[in-house]
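Handing you a structure now.
The complex appears here minus one protein chain, its other protein chains still in place.
And now, subunit A:
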């Protein structure tokens, strides 16, 4: 019995690392639908530089797990063509900083072809992007490019933060008839947690999740920052402050209802992400929360994120990344008003 079969049979109490959960999710999708393809640089024999596609080519063959030429625009552009022919490509961009050569195909073609065709065409393409810092990599290997894509209508943008969501969200993204930009927190790839195999108990793809209920401050996060925020909540609890941490999961569409419900209760909101704060996703959240919760807010919505600098050399990334102290500092400041 394979692991997936065991999971389906409910005989496995499976604990997966996030990378392995993605692998299992893709494997399940490929087993269920012969039109699902995996493509990218080194995804075949090597199993991807993070081994997320490990073993897939061995089991599904070179026609379905395609080691592509080293050309990001070519990968996304041909994935579009394959989708037009009825396939469901899952594209791997090797590192976040390498998505920019493909940005043209994603923004001008992938996002817009449905509208251009007045709805005649669907492009069920998933673009997987390992994102964020914290792994000590060199330049261009630790970016947070989510805003370039949340700004583009026609794309759905999601970010998983843990193995359970990784397993379900990748399958839901592959099943989506719309193009999905799928962010994977690369510094969380090796962290383990149980996964839920019963689709009946999965959260819808675009629903946010309250991962730590609290009363005093709503903390909004996604992807790699979620775990840091949970740690901050734990530390704050020791000081008698109760943080409600929400994992947004989906950045576009945004589940604003869950956010508003929370902020209307707590009256305070802190947004945490790795990307630079200026003109970042947190600005969108702050504006929406302000608009919808204005009379309930006790303080302005505060943002914690990267400075407006290029991602620094890795010896400095601990300073760049929002850490527990900077989050708690922002929480403190919301009480200063």
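In the analysis below, a residue touches a chain if its C-beta (ideal position, glycine included) is under 8 Å from a C-beta of that chain, and two chains touch if they have at least 3 such contacts; residues count from 1.
Assume contacts and distances are computed from a predicted model.
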From the names "Menaquinol oxidoreductase", "Branched-chain amino acid ABC transporter permease", "Pyruvate dehydrogenase E1 component alpha subunit" or "Dihydroxyacetone kinase subunit L", which one matches the UniProt record for the unseen chain? "Pyruvate dehydrogenase E1 component alpha subunit"
Check the options A:45, A:116, A:140 or A:192 and report the residue that touches the missing chain. A:116
Touch as defined at the start, partner being the missing chain; which of A:55, A:136, A:213 or A:253 qualifies? A:253
Kindly note down the residues of subunit A that lie in touch with the hidden chain. 37, 63, 68-69, 71, 73-74, 76-87, 101, 104-105, 108-109, 112-122, 153-154, 156, 176-178, 206, 252-254, 256
